[in-house]
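Excluded from the complex is one protein chain; the other protein chains are retained at their positions.
Residue numbering begins at 1 within each chain, and the chains themselves are lettered A, B and C in the order written.
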Amino acid sequence: MIRFNNDYNHGAHNAIIQAIGEINTESYAGYGEDEWCQKGADEIRKYLGGADVDIHFMVGGTPANITVMTAALRPYESVICAENGHINHHEAGSIEHTGHKILSVPAKEGKLTAEAVRETAAHYYDHGQVEFLTAPKIVFLSSPSEYGTIYSKKELLEIRKVCDQYNMYLYVDGARLGYWLSCSACDVTLEDLARIADVFYIGGTKCGALFGEALVIVNKNLRDHFRTYMKQSGGILAKGWLLGVQFYTLFKDGLYFELTKHADDLAAKLKQGFADASIPLYMDSPTNQLFVILTNEKADELAEEFTYEFDHVVDEERICVRFCTSWSSTEEEVDKLIAAL
Amino acid sequence: MIRFNNDYNHGAHNAIIQAIGEINTESYAGYGEDEWCQKGADEIRKYLGGADVDIHFMVGGTPANITVMTAALRPYESVICAENGHINHHEAGSIEHTGHKILSVPAKEGKLTAEAVRETAAHYYDHGQVEFLTAPKIVFLSSPSEYGTIYSKKELLEIRKVCDQYNMYLYVDGARLGYWLSCSACDVTLEDLARIADVFYIGGTKCGALFGEALVIVNKNLRDHFRTYMKQSGGILAKGWLLGVQFYTLFKDGLYFELTKHADDLAAKLKQGFADASIPLYMDSPTNQLFVILTNEKADELAEEFTYEFDHVVDEERICVRFCTSWSSTEEEVDKLIAAL
Amino acid sequence: MIRFNNDYNHGAHNAIIQAIGEINTESYAGYGEDEWCQKGADEIRKYLGGADVDIHFMVGGTPANITVMTAALRPYESVICAENGHINHHEAGSIEHTGHKILSVPAKEGKLTAEAVRETAAHYYDHGQVEFLTAPKIVFLSSPSEYGTIYSKKELLEIRKVCDQYNMYLYVDGARLGYWLSCSACDVTLEDLARIADVFYIGGTKCGALFGEALVIVNKNLRDHFRTYMKQSGGILAKGWLLGVQFYTLFKDGLYFELTKHADDLAAKLKQGFADASIPLYMDSPTNQLFVILTNEKADELAEEFTYEFDHVVDEERICVRFCTSWSSTEEEVDKLIAAL
Partner (left out) sequence: MIRFNNDYNHGAHNAIIQAIGEINTESYAGYGEDEWCQKGADEIRKYLGGADVDIHFMVGGTPANITVMTAALRPYESVICAENGHINHHEAGSIEHTGHKILSVPAKEGKLTAEAVRETAAHYYDHGQVEFLTAPKIVFLSSPSEYGTIYSKKELLEIRKVCDQYNMYLYVDGARLGYWLSCSACDVTLEDLARIADVFYIGGTKCGALFGEALVIVNKNLRDHFRTYMKQSGGILAKGWLLGVQFYTLFKDGLYFELTKHADDLAAKLKQGFADASIPLYMDSPTNQLFVILTNEKADELAEEFTYEFDHVVDEERICVRFCTSWSSTEEEVDKLIAAL
């Protein structure tokens, strides 16, 4: 079985495994106060254009989201998020479990629009009778989005402008950040992101690491007691250096971007394969996730040799599914899939 | 200034004031364990066709909602509610503050539909990959709705059927229950409600009482430790008899329904007045809330003598506003308003 | 049966009932934005020596406590409270339900001591390794305490000093504030309190009002969005003027203090009665709550005619119980009790 169902079905790039092995006999201070967390953060900072940031290594994306929301929001404040945003559905109500409302807004190509954010913010901030409403305070977006689409620098700057206007935070969930920054359609850099977002995370789990995400806090207002929040939410790792050394390895020579570019390139090849086989895309994506519409027959046939992820039923005869390439996909696997199309 | 902006701008019907005054020199046990709470509950029970219920008197609607949600839901469970439902907007995120997600669904004439409830429930319960979604467990509806529209018995029974199918609770917020049950279009009785809903409350604050709501818990699963939840949420009154005696007074001779019928009748008269003045309704309502579309000019003119509640901007020249009659409105006040139209 | 079990077993002083009756035909703006809330606050302000404060009228003490904690604390912050403090036991975990830890410290004569507060605060603030501890941020005390004892100005100032040293808030729960300020042993005034505390509430429910408490917020940091917190927590009353007019009535001519002085005087008389009957006090109190040790026999005998509140078992032959006088107790009732001793 060849897995295209997601981008976290393999362990880690071999360099990661090796790096962890190499330092395994050494001993370190706990909870992220070790030299590898320092070194990992330093390597990331080289990409941030000198921005003054705090960097915390976290166990996963959900803990990162929970902890940021808890730290950033007062109890009456809420989160603006695209209707299809994963925190709005697939994290088991984790944001509401922290006590905060999600204000979901219509998405366009799977993405939040500055217009929708402005409208929601204006409804609260430009209106006189809002005392009993929640105050939108964080704008949450994922890039690539749940449908693999990406934000242009222009789109980000427009959203930033709304955030500035209404004094809201912009939080970018970068679980698949590498696949965004490496794809040919991307006009955004990490340096841009550190200028535009208040806080974002660089996904490791789905981009070549064994596990872990690097949270980058730009806005000084979000830094206070952050490690306490991490502990309280259970998102801090006792052996923090396991995360630090992974990000050090991924960023010291640009391995992170090599790996994600590899996946993006394979996805582009696969997209051409779908086109050649006249299999329609559900939504066009320049990154490693491709949503296509398969006949039930074709879906069953492919399922014998390949895994993909079911997304939704289109009609009685067709379904929409996701194929993911990843840093661990091989050209041979993609070729086999294309041949089977 | 004559107030039509809401139905809680007066104290209480005189009989309430008198009743409180009459027992003012007596002493009672605290926290609802007094004879008036008992007697108030007994009077309400006479309307419930012998249903076996727990009745708790609560300080207000928001505490009632908070407490029911806290008592009824496990942390991963969520609430289905019409998009325009007040708990979804105007209670400052109080439901999410208890940790629970609201799954808002499109409303029809301001109301929840069985179809929308079924679709949302089915998405979770009839689907295999829902482990990381929240489980819809309470169906919340207000009757009259936020737009004054009401549920027919048929509509309620259809929603009940979906609740039964998916083992969900049906909670009816009856802040304006009297205005529903007294209006000519209503085909539902309190007895029906005690058969159809798992829990509902009979609004006092907006229907002739000084303050307070009577929560009726039908489903036995929702009764455990309810008084503890009331205390924890701050929704229990030390001098519970103040609530008990009010509901005793309202229900012992049917005063509750007299008062709300009076308001519904005045609203019907006012609706005719709007029609005669060619002022269009935003949505037709058989109860005490009327939403109409006024020109800005007319709105300003009326505002000199009458209060109404702004709802939304229709276009540059018109706004939608709410006029409320109440148990305390007089025919004279309504006539003055009609004359001014 | 003559009730001495608590101080909330009667409705309200007659002037309150009358005042509510008199304005019952008038109409008002909702949620505390009416003239009576304004006037009630103004009367209270006259006692505060010109302090710049926000005053909110709340439905009860538990909602007041919940709302203040929610508004004042970040998720990692905690509350210092005497071991026997009611929020630590008798509010069903309401503070923890808002997500905050209570750091309980040993009490002396039922009261918090500056030493205990300092020790707890120092453990956190003067120590290097506290990242994973909660940060004490509110010092909570009740005066009179749960045992009827009171804080002297000196004691309050000492606690204030610790609060200043560690940048903590001082919150005084004044459910029985009147009984404190009116008793002969008291050397504190409302004006002092407005200088010493960051936030406190003036209890109405137990001191002559029908229900309701007046929350006085002195510290500007605690004011932001407070009405939103009140709504979210369910502690705001739709017909706010019902609370405003009560506090107006209680404070405009000093009725509040008359009523509580009356109860304190009766308690002093009753205390002498206990002494004369050689019934030992469990703890000496200058206010309206008296804790005495009764033989089981005497307890049973008294229970035939009087209610009191059981506190704890002393040994096989004796129990400790509370007798409360209140604004509604009469000299005749106290005389009867003394005669029965």
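Worth a mention:
Following the convention adopted for this analysis, a residue touches a chain if its C-beta (ideal position, glycine included) is under 8 Å from a C-beta of that chain, and two chains touch if they have at least 3 such contacts.
Being a predicted model, the structure only gives us computed values, none of them experimental.
The absent chain, not drawn in this view, touches the displayed chains A, B, C throughout the complex. Across the entire complex, the residue among A:Gly234, A:Gly254 or A:Pro280 in touch with the chain not shown is A:Gly234.
Although one chain is not drawn, the whole complex shows that of B:Arg45, B:Lys206 or B:Lys231 it is B:Lys231 that touches it. Although one chain is hidden here, its contacts on subunit B can still be listed: residues 70-71, 74-76, 99, 131-132, 135, 225, 227-229, 231-232. Of the residues in subunit A, those that touch the hidden partner chain are 3, 6, 8-12, 14, 17, 20-21, 23-30, 59-60, 62-63, 65-66, 91-94, 97, 205-206, 210-211, 228-229, 231-239, 242, 328.
With the whole complex as reference, residues 75-76, 78, 89-93, 96-102, 129, 131-134, 310 of subunit C touch the missing chain.
As a working rule, only the chains that are shown with their structure count from here on.
Counting C-beta pairs in contact, the chain pair with the largest number is B-C.
Note on chain placement: the centre of subunit A and the centre of subunit B lie 42 Å apart, centres being C-alpha means.
Note on chain placement: the centre of subunit A and the centre of subunit C lie 50 Å apart, centres being C-alpha means. The set of subunit B residues touching two or more other chains comprises 91-93, 97.
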